[in-house]
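Coming up: chain A.
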Amino acid sequence: MSVMVLIPLVDALRRSFFSAVSNQFVGFQNYISVLGNSAFQLAASNTAKFIFVCIPLLLIISLVVALMLTTFQEKHGIFKTTFLMPMAIPVASIVLLWRVIFHRNGLINGLLSLLDVTSIDWIGSGAAFAVLVFAYIWKNFGYDMVLWLSGISAINPALYEAAQIDGAGSIKRLIKITLPNLLPTLFTVTVLSLLNSFKVFREAYLIAGSYPDNSIYMLQHLFNNWYSSLDVDKMCAGAVMMAFIVFTLIMLLQKIMSGGDGS
Partner candidate 1 sequence: MKKIFICLFLFMIAAFVWVPLWMLSSGTLMGPGELSENLAPVLESGDGFAAWPIFAFYPTFQAYAELLFDTPQFFNVFWNSCKQVFPIILGHIVLGAPAAWAFARFDFRGKKVLYTLYIVLMLMPFQVTMVSSYLVLNKLGLIDTAWAIILPGAASTLPVFIMTRFFMTIPGAVTEAAAVDGASPIQTFLRLGIPLGAPGILSAVVLGFLEYWNAMEAPQAFLKDQTLWPLSLYMANITADNAGVSLIASLITLMPPLLIFMFGQKYLEQGIISSGMKD
Partner candidate 2 sequence: MENEVRAGGLQIHKVNKWYPGNVHAVINMDMEIEQGEFIVFVGPSGCGKTTLLRMIAGLEGISSGEIIMDGRVVNKVPPKNRDIAMVFQNYALYPNMKVKNNIAFPLKMRHTKKQEAAARVAEVAKKLELDTLLERKPGALSGGQRQRVALARSLVRRPKLFLMDEPLANLDAKLRTEMRREIIALQRELGVTTIYVTHDQIEAMTMGTRIAVMNCGVLQQFGTPQEIYQNPANLFVAGFIGSPNMNIWDTRIVSYNAQQFLTLGEARIPIDISGLPGEQLQEPLKAGIRPEHIELASKNEPGAIRMEISLLENTGREVAVFLVASGIPNLTIMTNADFSGQIGHEIYIRLKQEKIHIFNGERGHALRL
């Protein structure tokens, strides 16, 4: 089964060193032209920016929600269901609403105008980046929350009882017990979130189409545009680089996961 996927991947690796037109070996030429491409630079820097802004926010929000859910035992279920629900909502279904809300003449600006704040074109300007981050976090914080919750529930309750007997307050217990014990979970959540973040293209595309504002032009847009123009050699080079980065991330995850067992 995996051979079906693997052989084409090896083929892509080979093609990344050949010219698509003349089928001649060109060495790293494809890589150089990809790296020098201004669209690539824009997409890569946007993707990096998105990851650096979005992942920490996502992690913190989902952790705070998970911690609150654990302290707030009653009605736990309803909230958990609520927070997970966006996972089940197809991006395509909710995107119309985002457009109405964030449009230049949309609901947010309507509210802002009541406060005499000048309208912002949320989708057509640099603010689109914020909209994208919002839409992505909206859909994905439930996933991370579940991971955090499972990490929290794995902490030995005797630790809390011992700390309580030793006179530690709830803040102390949070800082001294919960957070340190969640360290292994942090790595897992981070890497899984990173890998999931490649799916943000759905939001970006649905909100703003194939050629969105420069601030949310992502690697995935670039790939799609290459794809439309059948730039196979560029795509192969890009795919190999992306695969390399992802592979590094995965190996890092594995190393951390297996290393964590020793403690």
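Selection rule: all candidates are chains of the complex that A comes from, given by their letters.
Annotations for the structure displayed:
Here is the rule we go by: a contact is a pair of C-beta atoms (placed from the backbone, for glycine too) under 8 Å apart; a residue touches a chain by one contact, two chains touch by 3 or more; residues count from 1.
Just so it is clear, the structure is predicted and the values come from calculations on it, not from any experiment.
Candidate 1 is the one that touches chain A in this complex, out of the options 1 or 2.
Residues of chain A touching candidate 1 in their complex: 1-2, 4-6, 8-9, 11-12, 15, 65, 68-69, 71-72, 75, 79, 81-97, 99-100, 103-107, 109-110, 113, 138, 143, 146-147, 150, 184-185, 188-189, 192, 195, 198-199, 201-202, 205-206, 219-220, 223-224, 227, 232, 235-236, 238-239, 242-243, 246-247, 249-250, 254, 257-258, 260-261.
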